[in-house]
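With one protein chain withheld, the remaining protein chains of the complex are depicted in position.
Right after this comes chain A.
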Amino acid sequence: MSCPMSFGELNIPSSRAFWDDCEEDELDSNQDPEKLDLKFQEGAQETPIPSELFVLIEGPNIEGFGNAVIKEQSSRVICDIPPKKSTSKLAFNASNKQLLAVLEDELSYSGEITELLIPYAQVAKNVFTITLKPKVEYKSEEINKYSDDITIVRGVDANLKGVIELEAPNFIVGVTAGIASWCKQSNHPCSSYIIYTDKLPLDEIAAQPVLKLLQKLGVPCSTSYTPPRKDDSHLYS
């Protein structure tokens, strides 16, 4: 494991091979880990629910925004998605048969969670993924064009008017990437949207483009979002 760093200290990673800070000589001792499972609510259907539309939203500190969308839709939470209970969840709206997955950024588990959610994508007629990323991660040769924009919206196989296709070398990672990749390989309909934003977690202004996108995709939601009040400031968040 890496040591705590002092100010100004140069950090040369001992290995680039492992996301989770494993040393190369520790690898042999690793046993096959326990499998993750979806934590179903009492009385909820445990088999994959067929849906008209399966929407996945993933990003850092997405819980507050996700809860607001679920509440607005009057959807019922079916299960918590591991590893963190209650931050990531799957909700179903029986009236319009829309399934919504709210996913906290957790790359170490994203491969496993993808495998848990693929059965839901398999029985969905259409899949949309939305990934929220900090704006600084957007790479462009004309980056100065976007210096005043709060949000940059891009798509991969997106068929929404006005959404520009994502250009290399940009890409998405995580569960949304896993589901979109599975759909592509399996010839299953899927469009991916990436929202590069100046403000994460989303606030009233930064949430606007996300809400507009959801509405355009046919996901009923409010026109505004007020983040839940927190006791601590957002100064370092």
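Basically, contacts are C-beta pairs under 8 Å (C-beta built on N, C-alpha and C of every residue); 3 or more make two chains touch, one makes a residue touch a chain; residues count from 1.
What we mean here is this: contacts and distances are computed from a predicted model.
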{"item": "Name of the absent chain as recorded in UniProt (options \"Proteasome assembly chaperone 2\", \"CDC20/Fizzy WD40 domain-containing protein\", \"Unconventional prefoldin RPB5 interactor\" or \"Alkylated DNA repair protein alkB 8\")", "value": "\"Proteasome assembly chaperone 2\""}
{"item": "Touch criterion as defined above, residue of A:Ala180, A:Ile195 or A:Val210 at the omitted chain", "value": "A:Ala180"}
{"item": "Touching residue (missing chain; options A:Cys22, A:Val77, A:Ile150 or A:Val163)", "value": "A:Cys22"}
{"item": "Sole residue of A:Ile49, A:Ile62 or A:Val156 that reaches the chain not shown, by the stated touch rule", "value": "A:Val156"}
{"item": "Among A:Ser51, A:Gln73, A:Thr87 or A:Ser110, the residue in touch with the chain that has been omitted", "value": "A:Ser110"}
{"item": "For chain A, the residues touching the chain missing from this view", "value": "12, 14-20, 22, 24-28, 30-33, 107-112, 114-115, 138-141, 143-144, 147, 156-157, 165-182, 184-186, 192"}
